[in-house]
Structure formats: structure tokens, C-alpha cells
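With one protein chain withheld, the remaining protein chains of the complex are depicted in position.
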Amino acid sequence: MGAILQASNLDAFYGPTQVLFGVGFELREGGITTILGANGAGKTTTLRAVCGMVRTAGEVRLKGERIDGKATEDIVRKGIAHVPDGRGTFTALTVEENLRLGGYVRKDRDGVAADIERLYERFPRLKERRRQQAGTLSGGEQQMLAISRALMLRPRLLLLDEPSFGLAPLIVKEIFEIMRTINREDGVSMLLVEQNASLALDLADHAYLLETGKVVIAGSADAIKNDEQVRRSYLGY
Amino acid sequence: MEAFLHQVFSGLATGGIYASMALALVMIYQSTHHINFSQGEMATFCTFIAWALIETGFPYWVAFFATVAIGLVGGMAIQRILLRPVENAPILTNVIVFIGLLVIFNSTAGWIFDHTIKAFPSPFPRGTFFDTQYFSSHEIGSIMVTLLVLVALYVFFRFTPLGLAMRAAAQNPVSSRLVGIRVSWMLALGWGLAAAIGAIAGMMVAPIVYLDPNMMAGILLYGFAGALLGGIDNPWGAVFGGFVVGVLENVLGAYVIGTELKLTVALVLIVGVLTLKPTGLFGKVVVTRV
Partner (left out) sequence: MTRSGAVAELRYFGLTLRQWIILGAIVGLVLLLVMPFLLRNYRVFQINLAMVYAIAILGLNMLTGYNGQISLGHGAFYAIGGYTAAILMHRYGVPYWATLPVAGFVCLVAGFLFGLPALRLQGHYLALATFALALATPQILKYKHFEEFTGGVQGIVLDKPEPPFEFSFLGQALSQDRWLYFFTLLVAAIMFLLAWNILRGRIGRAMIAIRDQPIAAAAMGVNLAMVKSLTFGVSAMYTGVAGALGAIVVAFVAPDSFNIFLSITILVGAVVGGLASIPAAIFGAIFIQYVPNIADQISKSAPWAVYGVFLIGLMYLMPTGVMGLLRLVGARLRKYAE
């Protein structure tokens, strides 16, 4: 299978500060890739760089087509959905309005309505709260809403930024289970950024390790799980 | 009692106009957190365009809708061309650009259409509806137009994807981009709608106060007062506030302080609300400490 996303020599900047230095990675179509690393290593920035949310240099290709330098709105329209850190919920809008916004760029109105119903089946709690302001949901519910909102795009590629952040272990488990299902059933490729390395490595098939803005290790999830250095620094055993 | 009712009713009529101006201000404030000081002059300029169209011989309603369209496009153009470059500049820069716009619209209106006071026709002349001693046809018509505008906006924001996208863009621009909303166009559209609403308000008030380049200054001030009273980040609060200050202005003017200090009443209202209850009656409380 070919690569859905390739990045090479990717630099990223916040104002004058450079955060990524020549990062390169490749995502297998239909696979789950994870980016690991400590705080401030540049994981979130990598996702933002893919979406054109920060100033970048270098190349990013989606199915061979260059997308670097394009506006975020246009990258999204090409089928990349991004669940940002902090979940990006529209807190003052209702749950259903959040979902409708997820499908904003789609032209098929019936399809959007059908997808909302489908997601309600998958997440019955969202259905119960469909008329409620999204800001009143619990953290886990908001994370489900954020993933659902991203899925409303019918994305080819889903970028997930720390889906476990601030959630209770049981809920994290549930959410990772959902992500696995989405990947298998809908065939959505995923790029996952996680602090919780062992969880991420269990889910992913490939992994990259970032340190201070550079890729230091890359390989299959299994290989990295067994890497001595990774084990000590990130998995803690 | 009858006189009092009359005051209340004509207060509601002007209140509707203040409500429209307040709504226009809120529309821009919500998405950009800027207060558009040129809102009044933009409305006046649009009203002059309507006047010129009517003078040229166009039927009233053709001129009316053409002016609304011109306001919509013009407002969007101003945002795209003049305000986008300073979107992230300090507040002072934006305030100065607004003042610049105010001055330009005011002076070009005087330049092109001169400073003489002009009569502006009402689409609801005497006899259109049942005139009574309490209210004139124009007052009834103007309130109806205001309500129509409000309903149309409510439907637009509540039930259309574009309206939803505008609300989303105002609230969370970053997330909005991530679902593919072209946020800067939403800001432009907000400006366009605000200008169009202002144009309608201008055309509704011109038959009452007559048309001249400074026509909207006092009305804008009451629009501010209404918006602040209701809460400048809450459209429905602002509309409510607009009606309240309209009635307040008329009743106070008739019975308490006379009509000569109308603007001072607005000043006191503005400073009073800002110092005593800066969030207005229905605004969100935003805590910043300094």
C-alpha cells in the first residue's frame, strides 16, 4: 500500500523561533502512525505543520500532492481532519451544531444528516445531549464529540492530538477502542500524537520519536516498543 | 395617559432603529472584538445612495433593496481591503482606522451630496396603516421592518449552514479553520451584514430626522447605549437594549429633562453601564484581572 502522507525536511516556526528541524515521516494508507516525544519536543507542532497552522518550510504531500503552504481551510477540504489539542469544541454551540460544522465543507446534505445519525448510534451519549451546549459536556464526552466532529468530514486522514489528555483511565481506554474501530471499519488513516506512549504503541503500527524538533527514531510500533532507550525514557520499565 | 402612550410608542419606533444599530455593532464586535465607530457614517452614506436612487426616479423599494445590496457588498469590501491588514494590530490602530473611515464617509457624503438637509420619503406615508393619535403609519411600518430584519437574521443564523459557520467563526476561529470555514470571509460577511442593517436603519430614520451627513451620530450613540445595556456580546440582549433606550429617551425627553440633552442621556447611560455593569444585562462575564 502507498503512503497517504509524506513529509520531508519539514521545518516549523512560531514567529522567529524554529520548533521543527528537518522532520521527515511517512504514513501508510489505512494505518495508524504515532508520534511520541516529551513535552515541547514538537509533536503538536508537527500536526499543526501538516495542517498549515504554523509557518513551515519543506515538503508535505498528501497522496503525492503538495499541500505545504496551503491554507488550513483548503487542506481540510482535501480530507484531513484534525482533532486539535484542547479538543477545539465550539463550547457555546449545541452538540448537534458541532457535528454539523464538522461536515461544513461537504456538499451532500443528506449524507451529512445520515452521518450524524450514524455517529449518534455509535455514541448514544451524544445523542442524549444533542441540544445541549457542548461546553456542558464532560471531558470524555467532549473528546468523543471532537472525534465525531472530525469524522463528519469523512476524512482520508485523521490527525489526533493527545486524545487521552485529562481523561480518566477507563474513558481513555474506551476512546482508544473507538479509534481502533474507526480505523478498521471506516479505513481512516490516523496520525496520533500521545504522551501516553504505551497506549499509543499498542494502537499504532508505526511510530516516530521526536526530540527537540528532530526525528530520532523511526520504525514499526513493535520494534520501537522493544527499543531499550524508548522503553526506559517513555514507557517506564 | 394618551400622551404617555404616544411617547412610549414612538420610543419603540426609534428604539427599533437603535436596536438595528446595536445589532450591527454586536455583529462586528462578536467576531472581531472591535467597536466600529464608523457604523453610523456608513449607514448615513448608504442612505444618501438610496436618496440619490430615488431622486433619479427609481421606485422606493427598488432603491431600498439596491441600497441594502450595496451596503452588503460595500461592507465586505471595506473589511477585505481596509481592515484585514490591521486584523492583528493593537486596539489603538483599529480605533484609528475606524475613525479614519468615519471621517472619510462623513466628508465624502458632504462632498458628493452637499450639506443641506434633505427630506427622505417614507415607504409608509400617512394612511398606509391606521394612523391614530398614538402612532403614525411610518412608526408602525418602521417597527415592522425592524422586526422583519430581526426575524430574517434569526432564521439565517439559526438555520442556515452559513449562519452557523459565522457563529462558529466568531466563537472559535482556530477550530473553525479546522472544519474548513473560511474565517476571514466570515468576518467580511459580518461587516457586510452590519453595513446592510445600518443601511436599513438609516432609511427608516431618515424620514423622521431628515437626511444630512451627521444624521446618524446621535443614533449611533443610542445604538451603543442599547448594545451595552443589553450586553455587547449578546445580539438579542442588544436588540432588547435598543428598544429600552428608545423608550427611555422619549419618555425622559418628554417628562424629565427635555429634548435638548438627549445625547447627554446617552453619554450617561454609556458611562453608567460601563462602570456599573460592564457586561450589560445579558452579557457574558469575562474576567480579566489587571
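When the chains are written out, they are named A and B in that same order, and each has its own residue count from 1.
Throughout what follows, a residue touches a chain if its C-beta (ideal position, glycine included) is under 8 Å from a C-beta of that chain, and two chains touch if they have at least 3 such contacts.
If you're wondering where the values come from, they're calculated on a predicted model, not measured in any experiment.
Of the chains displayed, those contacted by the omitted chain across the entire assembly are B.
The hidden chain makes contact, of the residues B:Leu5, B:Ile99 or B:Ile117, with B:Ile99. Summary of contacts with the chain left out: across B:Ile17, B:Ile35 or B:Ile70, the touching residue is B:Ile35. Where chain B meets the omitted chain, the residues involved are 33-35, 37, 82, 85-86, 89, 91-93, 95-97, 99-104, 106-108, 110-111, 115, 217-218, 221, 224, 228, 260-264, 266-267, 270-271, 274-275, 278, 288-290.
Everything below uses one rule, namely that only the chains that are shown with their structure count from here on.
Work out the mean CA point of chain A and of chain B, and you get 43 Å between them. Residues of chain B touching chain A in their complex: 161, 164-165, 167-168, 171-172, 174-183. Touching chain B in their complex are the following residues of chain A: 51, 53, 71-73, 76-77, 81-82, 84, 88-93, 97, 100-102, 104-105, 149, 153.
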